[in-house]
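Okay, here's the structure, questions in a sec.
With one protein chain held back, the other chains of the complex are shown just where they sit.
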Amino acid sequence: MRAAVLREHGEPLDVTEVPDPTCDPDGVVVEVEACGICRSDWHSWMGHGEWANDAVPSGQILGHEPAGRVVEVGERVETIAEGDRVALPFNLACGSCGYCRTGHGNVCTGDHPNALGFELSAQGAFADLVHLPSADYNAIRLPEGVSPTDVAALGCRFMTAYNALDARAGLRAGQWVAVHGCGGVGLSAIQVANVLGARVVAVDVRDSALDAAADLGADAVVNGSTEDPVEAIRGLTDGGAHVSLDALGVAETCRNSVRSVRPRGSHVQVGLTTEAEKGNVSLPTDWMTRHEVSFLGARGMPPTSADDLLSLLASDAVDPGSLVTKTVSLDEVPERLAAMTDYDTVGVEVMVP
Amino acid sequence: MRAAVLREHGEPLDVTEVPDPTCDPDGVVVEVEACGICRSDWHSWMGHGEWANDAVPSGQILGHEPAGRVVEVGERVETIAEGDRVALPFNLACGSCGYCRTGHGNVCTGDHPNALGFELSAQGAFADLVHLPSADYNAIRLPEGVSPTDVAALGCRFMTAYNALDARAGLRAGQWVAVHGCGGVGLSAIQVANVLGARVVAVDVRDSALDAAADLGADAVVNGSTEDPVEAIRGLTDGGAHVSLDALGVAETCRNSVRSVRPRGSHVQVGLTTEAEKGNVSLPTDWMTRHEVSFLGARGMPPTSADDLLSLLASDAVDPGSLVTKTVSLDEVPERLAAMTDYDTVGVEVMVP
Amino acid sequence: MRAAVLREHGEPLDVTEVPDPTCDPDGVVVEVEACGICRSDWHSWMGHGEWANDAVPSGQILGHEPAGRVVEVGERVETIAEGDRVALPFNLACGSCGYCRTGHGNVCTGDHPNALGFELSAQGAFADLVHLPSADYNAIRLPEGVSPTDVAALGCRFMTAYNALDARAGLRAGQWVAVHGCGGVGLSAIQVANVLGARVVAVDVRDSALDAAADLGADAVVNGSTEDPVEAIRGLTDGGAHVSLDALGVAETCRNSVRSVRPRGSHVQVGLTTEAEKGNVSLPTDWMTRHEVSFLGARGMPPTSADDLLSLLASDAVDPGSLVTKTVSLDEVPERLAAMTDYDTVGVEVMVP
Partner (left out) sequence: MRAAVLREHGEPLDVTEVPDPTCDPDGVVVEVEACGICRSDWHSWMGHGEWANDAVPSGQILGHEPAGRVVEVGERVETIAEGDRVALPFNLACGSCGYCRTGHGNVCTGDHPNALGFELSAQGAFADLVHLPSADYNAIRLPEGVSPTDVAALGCRFMTAYNALDARAGLRAGQWVAVHGCGGVGLSAIQVANVLGARVVAVDVRDSALDAAADLGADAVVNGSTEDPVEAIRGLTDGGAHVSLDALGVAETCRNSVRSVRPRGSHVQVGLTTEAEKGNVSLPTDWMTRHEVSFLGARGMPPTSADDLLSLLASDAVDPGSLVTKTVSLDEVPERLAAMTDYDTVGVEVMVP
């Protein structure tokens, strides 16, 4: 098959012929119909994560937001058949550890690949074919009729936003949520907040991103380059948001997000940090203690939450496909990644092989 | 009345005659029967908090863990009578804001004094008499027969530990909790963990403190000066504690506590930082995001939780009085505070006027 | 003032001149601008509740869903001024018991009137003026610009539905909810379910009510006179609803609602029973035990939830005014109540004096 392979950090991906994946007894092989291109791919490509011995290795096929059709099924797989349509979560789970059995497969502790497209034992989906391990547990079965690009837009960004706001932060109708960073995750978070009945303040430094946020139904927007987002949010929300989400992972946005909440409010962190922070952010712990503020990490979405998510889609309450601004071919992926170095694309770009 | 007044940070408190408190229409005046001496008093005495414009002012009467008997009752007070026995929470509440009405008076946002013994409008209890504002809401009514020193040992440390582990962290039976720092709050936390049915790993750098922890029922102790507490805890608890509490507020213990938990575990912060941190601690946000770890601030205890706390006392499930290692007179308070500069007292000292 | 007074159960209300209410030190007097007419009024008028010694007495002014403008303020009231616009919850609270202080004033246990318009110490709002006790706690302050009929439509039905589905049942986005009975509470529940992102199956025996349900966004409707609602719901929802609500209080609808849920699902009861049940319904306890089903009682809405509810209104996510099908004068109230004997009005009727 053809695939986009990482050879050296920061050098264009090598789109080339590679061997087809082999199917584990518990896995399935999926023909890729679409795969989102995500800032996490760019981080991997740049070699970020080396501070935690976590840089993506040479030889990696990137791409972690795929949807497609099953073309091969492992002998131990029980619930998936050739021809089924599935989406693949980037957070892979073993299916049998204590976390997997209690609805928290996104933090699986099993001895198992755990991040699709970020490790050699779980090659990604900028390719014709992709392998999904422990498929009975991990696969998200799709109803017929859903467009592959819509589904690619679901993951990882929409799923991450949904899990962060619904399951982790427990955001409820009538509450205020602040969203810091209006890229793919942030815009997804606005859609999720709407369907939960919450009110949104969107923050970014780019007017184009804020326009997109307003179009999606943000109740207020704040340009962080021209006003202090913390002050602005506290004013708009009568003392602070109930929930605030940092989609970026930059120290300043993370701290701003924490400081945006009211007493007993929750900040949810979904963005991973950059080279500047190397995984650590200084937080106002005395202030958080004084006001019983929570900092909640959130990763991807447990596969077991897929039913509720698909139910949202079925009811037309959300439309992740509306975030897709461009579709590109496999050959164009290297150039689209490189383009992220200079600017942040608005919305979601999707590869269709 | 006589009281111990702060004149200058770091200089001995001035034990002297001062005017009796005047009683607000909503307040009561309490004759102090006992008042715990707490590391927070020492921080205030040293002038810490100046980095947040929050240093305690000259003229302040310190002392925030009192119990006593009501000797004067404001005209609007409805539920307290002269002669009633009460404990006073350090966290004062207005009784009518949204937080006060929903069981979260410890983070009251009303225009009201909010920290007994830390601001001139709420003079403390190293004195013969102390005034409690909004007494209908704030007073913790005591059953007859409880000893005043026992009650002084309840607050703020025991209440803080109870609120932190029970209400904030939701610690449950069968779970593991790590307690970092075995002073008054830490030892209280061990008692609370026991009554919740949890298993405890206690961490300190002083063997005397660890001995006290073991006597109170800690299942394991770790001396942080001779072994890595994070590694030790992860080993003892099969992958990390469910809950971990930092009672100190030093950057290293705070980070250690965060790193002590398993995926989806919760760190609870009760200790305020020192001059070194000035209110901020650098935290491993990428790691917390990856494993959905929570950082939860916790402050004091809502007065509305007092019934459950007193119910615990009534059932002999906890015994805060066992933490009291020494009782001293009002005249001895200045010297006991100064003694904290050089070493950390084990257990709780209580002033009896 | 003029008021509609109950003289004898089942006889037309007596619209007549009565003395103005006197204002408690903690209360306010409100000039009624609008008051919903509710099936609970009809139950009271008919004398239901005698099986529990709870029939409404002769001399009672009915009417428990008012909004209006404050015209007199008790001397102890601190947060309300003459001229303020307020809505009055039917569930009155003392403001100081343990329930009132923890956000559950709707089940207040204080020695205090607890049901506006259902007891002589809390005369209702089919009148020019109505008195609200413990007004600092109970009053729901309204923003300017809201129409009084819209607000009258909020209570008690909309508030009850909101509290039942959001706070009691914890209904979440993507879940299925079944609503049994599409009168005022049921239609309100459909609006609430929509704003929570849930999917709705509406059940009634009247096609007109089902048409109204569909217009408000129910995803499916079931006519209980032509098909088995339990079977229909289990089919539509792939094994049962996550939450089901009985708005009627008839034994059959209550049992149907319980049987509508999936394992670990929750039935919420808001409807009070009729003379036939006299307060008791036989429930399938073995089946509920086998499948860990919950039966949750729900009463009105705590006044402390009003901020979130008003926030929903402010965001245009819900529109209770759309339920108002008719406005009538005070003189017409007796006739409108009598009309309920023969048929169930669709939507909400509101008195405007």
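Letters A, B and C mark the chains in the order given here, with residues in each chain numbered from 1 onward.
As a convention for this text, a contact is a pair of C-beta atoms (placed from the backbone, for glycine too) under 8 Å apart; a residue touches a chain by one contact, two chains touch by 3 or more.
Please read all numbers here as calculations on a predicted model, not as lab measurements.
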item: Touching residue (missing chain; options C:Gln60, C:Thr237, C:Ser260 or C:Thr273); value: C:Thr273
item: Which residue of C:Arg39, C:His104 or C:His131 touches the chain not shown here; value: C:His104
item: Options B:Ala169, B:Leu196 or B:Val222, residue touching the unrepresented chain; value: B:Leu196
item: Absent-chain interface as seen on chain C, which is shown; value: 52, 99, 104, 106-107, 109, 168, 239, 249, 254, 263-264, 269-273, 277, 279-299
item: Absent chain, residues of chain A that touch it; value: 76, 78-79, 96, 98, 100-103, 105, 136-137, 304, 307
item: Interface with the unshown chain - residue positions in chain B; value: 166, 172-176, 195-197, 199, 219, 307-312, 314-315, 317
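In the analysis below, only the chains that are shown with their structure count from here on.
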item: Separation of chain A from chain C, taking each centre as the mean of its C-alpha atoms, in whole Å; value: 41
item: Numbers and ranges of chain B residues touching at least 2 other chains; value: none
